[in-house]
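Have a look at this one.
A single protein chain has been omitted from the complex, and every remaining protein chain is retained in its original position.
Moving on, here comes chain A:
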Amino acid sequence: METFSIRAANVEDCKDIARMIKELAEYEKLADLVRVTQRDLEQDGFSKNPFFHGIIAEVPEQHRTKEGHTKIGYALYFYSYSSWMGRAIYMEDLYVMPEFRGKGIGKALMSKVAQLGLAAGCHQLNFTVLEWNKSSLDFYLSQGCFDITDKMGYHCMRCEGEALEHLAQP
């Protein structure tokens, strides 16, 4: 039986987190959008006022990948707020390396995020999924969530780059 452990991420994990962020982006066919570096993660996640928190899934040395990795999954989350219901937790990333899927690691990572959210008084856990990502959609729906984009027609919007600069002009 293969074992794994789930623990809070620390600053030394940023190299592996950066690696897995890139792997997840490749899976999502959007790898060229990744700009954040290991150093950004160290500063943004592990300074006095972190902008995100991480959870790492690790396997023992004897189960390491052929490249030598024992950190084989992660989740990134932060606290958010609903103007209707109050405290909420947002799961930004959830990823398990392909060869370690189907062992309950993804579920365990998500369960940890849920536990942390409840402990902090949160009423909901939100996240986004790509519409074509059927295996992920099936996994999440089987865990009891619902599709707000479908139910309420909510679209995620962003203003960035020139549009943001333009908006900021007096």
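Here, a residue touches a chain if its C-beta (ideal position, glycine included) is under 8 Å from a C-beta of that chain, and two chains touch if they have at least 3 such contacts; residues count from 1.
What we mean here is this: contacts and distances are computed from a predicted model.
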*The chain dropped from view, which UniProt name applies: "DDB1- and CUL4-associated factor 13", "CXXC-type zinc finger protein 1", "Diamine acetyltransferase 1" or "superoxide dismutase"?*
"Diamine acetyltransferase 1"
*Considering the entire assembly, which residues of chain A contact the chain that has been omitted?*
17, 21, 25, 30, 33-36, 40-41, 44-45, 51-52, 76, 78-87, 90, 92-93, 107, 110-111, 114-115, 117-118, 122-132, 140, 143-150, 152-170
